[in-house]
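Structure, as structure tokens:
All protein chains but one are shown at their positions in the complex.
Chain IDs A and B follow the sequence of writing; residue 1 opens each chain.
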Amino acid sequence: MLKFIAKRLLWMIPSLFAVSFLAFVLIQLPPGDYVTTYIATLAASNEVIDQNTAASLRERFGLGDPMLVQYVKWMWGILSRGDFGISFEWQQPVSGLIWERMALTLVLAVASLLATWAIALPIGVYSAVRKYSVGDYLFTAFSFFGLSVPSFLLALLLMYVAAVEFGQDVGGLFSPEYETASWSIAKMLDLLGHLWLPVAILAVSSTASLIRVMRANMLDELPKPYVTTARAKGLSEFRLLTKYPMRIALNPFISTIAWLLPNLISGSVVVAIVLNLPTAAPLLLQSLMAQDMYLAGAFVLLICALTLIGSLISDILLALVDPRIRLE
Amino acid sequence: MSDIHTISPRKPLLEVRNLVTQFPLRTGLFKAVNDLSFSIEQGKTLCVVGESGSGKSVTARSILQIVDSPGEIASGSIILNTADGKSVDLAKLHPRSKAIRDIRGRDIAMIFQEPMSSLSPVHTVGDQITEVLRLHMKMTKQQARDEAINLLRQVEIPNPEQAIDRYAFQYSGGMRQRAMIAMALACKPQLLIADEPTTALDVTTQAEILDLIARLQKSFGMAVLFITHDMGVVAQIADDVLVMHHGVAKEYGPVEQIFHAPQDPYTKMLIGSVLKLEQKAEIRLARPPLDTTAKPILEVRNLSQHFGTLKALDDVSISLLPGETLGIVGESGSGKTTMGRAIMRLYDPTGGEMLYRKADGSVVDLAKIGGTALKEARRELRMVFQDPFGSLNPRMTVAQVIGEPLLVNGIMRGKELDERVCQLMEQVGLDPRGRERYPHAFSGGQRQRIGIARAITLKPRIIVADEATSALDVSVRFQVLDLLMKLQDELQLAYIFISHDIGVIRYMCDRVGVMYRGKLVEVGEAEKVCNAPDHPYTQALLSAIPRPDPRDRDRSRRFRYVEPATPLIQSTLVKNGSSAR
Partner (left out) sequence: MVDIAITNVQPDRAAVASQWQLIWWAFKRHRLAMISLFVTIALYLVALIPGFFAINDPTLQNARATFHPPQRVHLIDTANGFSLGLHYYPLKLTRDPETLAAIFTEDTSRKIPIALFGRGYEYSVFGLFNTTVHLVASTDPSRPLFLFGADRLGRDVFSRVVQGAQISLSIGLVGVFISLLLGVVLGGISGYYGGRIDFVMQRVIDFVLSLPTIPIWLAMAAALPQGWPATMQYMMITIILSLTGWAQLARVVRGRFLSLRTEEFVAAARLDGVSEGRIIFRHMLPSFSSHIIASVTLAVPAMILAETSLSFLGLGLQPPTISWGVLLREAQNIRSIATAPWLFLPGIAVVIAVMALNLLGDGLRDAADPYNK
């Protein structure tokens, strides 16, 4: 067991490096660099910058170095002192911009994950046990609908309904008075009051797919002989279901963290942009458009790292709850 | 003492009257059990015997109302007369009612065919046993645990204090079934329903489990309803026998009558097929003796096949004469299947040689050759597989399956190929008009014939048959064996016949090799090995086989084989539970 965890943890190291390199390559992909974009922006407002200034800007940001050198410098900064570089656009260290937004991203993702589980688990079990009942058909219909609606469309619709019917603005995660305030209990409560909407939107599509997964898992387990054994022992149907097939169907359910988390984070990017949430996504989009490479790179790196950690957690959890993995 | 007889006869423990259990299908109602009546006396054993699809398992499940949905009891009664004088009609109870739940596990308990999948993989064995005790006997956690350890000890599980906290996959096949029995007997039920409890086990393990059930039955005074397809087991344990076929009772009576004076033609046929396999095949009696001075067609020398640390084959040497049938017998994990596959070069042997003598007298080492040479050799060495469902590509018609070897070897095509396929199908007793059909349209026995036709397509000289009849019902089994012998005479084939079933070996083979843990422990004339073996393992193996005769029930001659080097072969928990077969 310890060996398994150790192996799994060791595997994280090359994965994280791969992710960091991927992030760096991605942000290097656009032709030109921040300075070109900067010049273009200035040119648009009829300002001209001379070659010397451009060169000194490049010098300052280290943009003249070969890519690998830039990557090593960047990684070294992150590993040695948590320095993710400078945001060109904001003219301040990236590390000052990202952490609160990443934390909110994580809060949003985890809250959606929990909501998804809480809804999908009982419904999936119900659907499987009462296969082809009215309830099963209703939930199946819901899950296919949920799978088919893009989350941004749902977000837009809800915003539309809120704006037209109730005259409310539902964007953001905080009321205006708390937006810049420092953290307090009141601010936390305010966050919770705003969080439910994006969580609900994100949970719709992930719940839909998870209901299908749970239903299929349960349908696989229900005809197994050990269920008959338990029934022959005289257990009540409810106790039997919760103790045996549900418990075993939960194992593949746990491994859903590995793919649900990337999905949720992906989905949250779009929803956050539509609802203008103070998470990583809107800033990521903005920095990508502006070729603010270190800021964008930091976000891509951290978001990917988050999902990698998610799959690590799911693997370890799985080993903890399944003796077949734990003991072999 | 005489007044015992004056008391009105005690009611039987369980009386089943006109039971009908049906499954609604798209095409209409399917009656899996049709108008079935029988009864079980207290402390007695009733065996329900039948081939696949006879409805015997559904009968067992109907009693406890645990028939898989959408099956349901349509009519009839199942009266349980308990010791305290109460009578309940189980058929009238709702499958989810408290009343039937109280009976399940307490008055009537059940054990199943696959002990591995019948136990939960993620709960400890102890958890699953204590659960019954706490449910029905209202024991505390500690009481239940103590009792569970006690039960595990009773079913002869070593170190029960530790074993209770293990998982089913950490047990060996036989141990799992013992744990199932411990669980079923936890509340000292009056009736134990055993649904093919030994089918998935090796014959030596089967003997131990049967002994265990018999011992516990005696000490608990419990009745047993034993479902099986094995007439040998029936003969050994039954008081009464119910023979089922397609959901209907064919014959019902005392075991003596069923075996020695059967009335129903189906029962006669069933008993006849079993007795057939008790001796040498008729076809072989008419044959001239084998030329034992001929040069062997295949010589296996010091063959080894290791998979990592597992020595599946360990220094095996054996030879095969032209036209001979060589049996390889052994239990699961003995390496017999590996041997067949190694000869066919489905594996690359780790060591040793396999010298094959071609028709022109030249010799090749099958262990070394590859490419075209191997391809050529495989035309003359063919294989028949165990699983008649898995070994035929379901997406090809029978004509394509049988004709493929001719086609891909560039021997025949078009009309010529079609004619040859028809001829081959006739040869194996199939109607050539069915050649455009797909395998799913054929029964297990017919599919095995298709597999045999494919094997003889290229006019081979040796056929390796790996458990070729073990998936078949007993009435079909000897027909396929007879077909193989007929083809042997027609085509001058030599067979390597791999089986776990001594009866099949005795019926079919000239010589036999006995395998145990990757080694060949005994080779000799089939008659000698099957009747008076030299090696203690073979002796133990033979002693464990249930004889299909209720008059021959001497359990005392049965004994376990204990390997000299490691004395605790069967009685230690295996770490990575490998299933029994």
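Methods note: contacts are C-beta pairs under 8 Å (C-beta built on N, C-alpha and C of every residue); 3 or more make two chains touch, one makes a residue touch a chain.
Computed from a predicted structure; not experimentally measured.
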> When the whole complex is taken into account, which chains on show are touched by the absent chain?
Replying inline: A, B
> Of the residues listed, B:R134, B:R437 or B:K486, which one is in contact with the missing chain?
Replying inline: B:R437
> Which of these touches the unseen chain: A:G85, A:P262 or A:P323?
Replying inline: A:P262
> Among A:L157, A:L189 or A:L320, which residue is in contact with the omitted chain in the full complex?
Replying inline: A:L157
> Which listed residue (A:M214, A:L288 or A:A319) would be found touching the missing chain in the intact complex?
Replying inline: A:L288
> Which of B:F307, B:F389 or B:F559 touches the chain that is not shown?
Replying inline: B:F389
> In the complete complex, which positions of chain B touch the hidden chain?
Replying inline: 25-27, 344, 346, 375, 378-379, 382-383, 385-387, 389-395, 397, 404-405, 408-409, 434, 436-438, 440-441, 451, 454
> Residues of chain A in contact with the chain that isn't shown?
Replying inline: 11, 15, 18-19, 22-23, 26-27, 29-31, 144-145, 147-150, 152-153, 156-157, 159-160, 163-164, 258-259, 261-263, 265-267, 269-270, 273-274, 281, 284-285, 288-289, 291, 296, 299-300, 303-304, 306-308, 310-311
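In the analysis below, only the chains that are shown with their structure count from here on.
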> What whole-Å value do you get for the distance between chain A and chain B if each is reduced to the mean of its CA atoms?
Replying inline: 52
> In the complex formed with chain B, which residues of chain A make contact?
Replying inline: 223-226, 228-237, 243-244, 247-248, 251, 321-324, 327-328
>> Show me the residue ranges of chain B that touch chain A in the complex, using the header's touch definition.
In response: 61, 64, 66, 68, 96, 101-106, 109-110, 112-114, 117-123, 131-132, 135-136, 167, 169-170, 180, 183, 576
